[in-house]
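Here's a structure for you.
Taken from a larger complex, these chains appear in their original positions, while the remainder are omitted.
Chain naming follows the written order as A, B, C and D, and within any one chain the residues start at number 1.
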């Protein structure tokens, strides 16, 4: 005989399958099958241009080793991430803390800083390219009128990654800030009281003894999502620099785009994608494992 | 006398914290200026004739007012209402599909036990990292095979399920009290009714937060529409904006008028959904 | 309206046995409390009764009918949860109407919006509304029917939860620590209301709590659970005065019973240096435990504090006072045996009505208890009843 | 009524094709022309067409850049997806072809001897000049030097006018493909590839090296700053901060709009080394026919005839500044009078006989070759690589990749 609770449990299982079915189906269609195809493609010399293709085994992967642009793109991506990540992390953190302590203008600031998140980055990239124009751009006008040398934001290979990071930062800061604000709100105020009583009344102490450790889970989340964003950099490059000047802004995803869609080396592009996903996935995994260690509840 | 001494400590405390506050405010205000300046520049440029946009001495108000012309070109000179409608249909359709698929799946992942659960969750998390750039070709080929090219469905297809939504809602539902679900079972709810009557209403804040995300992301998406949109009737608002830009021929005033027009609906969406959005973020405890 | 019979209920989670064979009958209309320390399996047992959980073994019967394979809905049980588990987005009225809607309307008529499409069920719906109204009036929450749970105070939420359970005339009322989220004052109030409700409804109640005061004040019988087994099932007074074991004795009563190790001697029981001259029939030299309720002891020669009742031979102890708690109506004294500082005793005495100030107490005092008040346990903690521990001759 | 759909890129759609299609649709009612959602640029058109070819979803007609036409046409011809326009030209009969098109022009649309494309837009590079700055430098547009030495010397003079004044802009290293590099080769009378089109020929007679030497001199002597990006250079020119600016006539209208009345804007024939044999690569695009449906093919042909006919070319030239691909369009009733009145727009027509080939490499990797070469050229211009090494690298880059 089957117990009543058993019947409930069985109904729940059936329901669970029904509930996840649409999502599972779509995930298969949208992610899994295409990914399998991409992986398969990476073992071929498929190109859109010629008819048919051959299996060439690991040739595409071997080719990466000798492909200068592969190393270059990897380097560019890492440099970009190294510039972008601290900005995407500490600036919003600072903003969130500063906004948190503002009573009156809090919502105004919240709105303003979140604005870029809602805007079309491709449209705003045009604006930024105008602002960053090396001669007539407002940014350089400000710099030169302050007696500083003008900066060739998008035209100099040494600067271009920083400029792109700046633009992307502008567009993402508000989002991370809201995440941090959410994290800050969740810190019980009695902890600050306790810190005050314990003598940790200096803002620096308050930050290091309470705010920072209590924000750890939020921080990991922000770090993970921001890293993924950093590695996924594409739109701004495609619109603003197309990898110029001289490959200096060719980041990884843009390289896969170039190989696939400009040079029609679909197989190689697929191999690059596979490597890309491998790296990004490892990264996310490591950070998520870290996250487990930092949660304390 | 007593009053004097009594009020003093309050003053002292105020004085002690205010420099930091004021500094914070100043920095915030400066930052805010940096953040909004591109918008000011964009709107200002959208009112200018092409030859003024790049003038070295920037003025917020144009010397020659070309706003009427620019906006006329954008709003009337092209079938902008169609583009807008396309964007709305696509974004709305995507959002609806994402909610319909994600909420039940997330509930099952959060509160029910079934075989393959861990694998599914793992897959969801793994898929979070896959950008559309990587899968676009197989997807495109599939869309063509299915004869869906240049349809709304093809424009929505890669986004019909959002792994991010599943992840977000799962976090959210995990915090939903088990006892309420049990109470419902005792009250005689069928399992599906638990989803419909309890979980869906409870998801409202998370839905609000996610909706802003989803809407903004797909409103602004260029990559996929560029691939599947074939005819002008199916062009989205943000695609239409790009058509003023080419290597030989940029009409700046009109480009920025178009950019403004494309940006504003999202601003409005956010302004209205802001509270719900932030609350949703806070409640879903993305913190893990 | 139902008699609940549990036969040898067992349940394990993973490797750990949470319930190890529970046999229990709750009479029709009885109020039974299930008490025990945290984690002892109270909630699990309740969930098994409700049908939310299946036992690994054992039978559950309602009025003799086996309901093991019935879902919660089919068993017709009502359950009130510790956190009330109200549906947060529904009004009080909707919350209370839910079980009825679920029971009386067919699936299609319950779908969102179906209200307007199924006019044929209008009658049912208005019947539901009337029933909700009736119960709400009974619980004095009829003015709150349109509010959301978030707009209610703790006590009001509690009443709504009760109302939701009540509306559908359940056969069995299950409550899982329903008062623990209320503050002290409110708890006392709602406690009385539940008792009143039980009396008025005449339903069978199974009430889980870990608060002995609640269990003692509300129940017809109390079932004490520990490590998955029932230690004793009895009326509150019996549990207090006639506990089956040391564990039961310790669990019931505030302040806790004083437990003193003693040795059986021909002339009585030796506690420290004192010999309690009571007949016991035990082999000489056997170790026993003597239990002494705080109110059994009374200070000698202190007219400020009333002496306890009971006559006959007495046990006299010399005490070192450690702390005094003045509760207004009574005084609780924590002390240790003068010569055996390891042995702690507690005593409580009603104060005379005339005293208003604090009760001054010396560091040392002598206290007496009637031998008839002594409870005797063996070294394992089981009650020793058979060889009557007290000189019954002298009593009464 | 037959409906046909064409694909072009965004910039061309709004300025040229929309007015033309509208006019054509109003003129007759057998054919109705619509445009697909535009590609973003030539490369995107190319990509879209390949994607569509792979999935058999090609539009009825499209506009493909000359330099990418060969690779596209060959691939599509193999799949039978592109139509030879020669047959249609024949049916027109008589002198129709000769009346309208020059051999040279028609050649731009031929691949391996087959007329796959009708030249629609054509442009050869030209100088835009800020006459005000020239005056300040003590000369005038009328005296604009005809040799490179003179141009570079003039640029140096202008450059010296002020800190924020630049002499010349000739972004050999930056344009979308290798157009400006081909200019430097062809103006020496050279060719990028041999006649068979399967081997590199730009290094013959050290033309590659000489091209690199000029490129370097443009920086060293002319004061060109390769570090500024294209956008900035254009803006500098339209803001009156740049004296001599090389660009396609396609931008003539846009530049005029952007300059407004800020200074005296002129255009001048481009400088060539070898006046006799020197040519200039012709930029622009050809209309290609992709539909398999015969009725549609007819309709498309009708539309092509209109587009490349005198009226279509007149409108195109007036709207943009492009060189008309139709001889008849130069008649007085179309553009003749207009050019006489507007010398600024007439420069392209004065370079009509210079219009040379715009090469693409065989194989599929042209884009990649160009990208590589741009980096090399940039290094040369910056002085990081010697012109000798640069020239050698250019050749290797091309040869390495054109076989694939």
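Note that in this section contacts are C-beta pairs under 8 Å (C-beta built on N, C-alpha and C of every residue); 3 or more make two chains touch, one makes a residue touch a chain.
In this text the structure is predicted, and so the values were computed from the model without any measurement.
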Composition by chain label (entire complex, not just displayed copies): A x1, B x1, C x2, D x1
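Keep in mind that, in the parts below, only the chains that are shown with their structure count from here on.
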Shared chain contacts [chain B and chain D, defined touch]: A
Geometric centre distance via CA averages, chain D-chain A, whole Å: 39
Two or more partner chains touched - positions in chain B: 54-56, 185, 190, 242, 245
Sites on chain A at which at least two other chains make contact: 8-9, 133, 136
Chain contact topology (line, ring, star, complete or other): other
Touching pairs among all chains present in the structure: A-B, A-C, A-D, B-C, B-D
Touching residues on chain B, where the partner in the complex is chain C: 177, 179-180, 182-190, 193, 196-198, 201-202, 204
Interfacial residue positions of chain D with respect to chain B in the complex: 5, 9-15, 34-38, 40-42, 44, 51, 54-57, 59, 176, 235, 238-239, 248, 250-251, 253-254, 257-260, 262, 320
Residue ranges of chain B in contact with chain A within the complex: 20-21, 24-25, 27-28, 31-32, 34-39, 41-42, 45, 53-56, 58, 100-102, 104-105, 107-109, 112-115, 117, 120, 123-131, 133-135, 137-139, 142, 157-161, 163, 166, 185, 190-192, 195, 212, 216, 219-220, 222-223, 238, 241-242, 245, 255-256, 258-259, 262-263, 266-267, 269-271, 274, 277-278, 281-282, 285-288
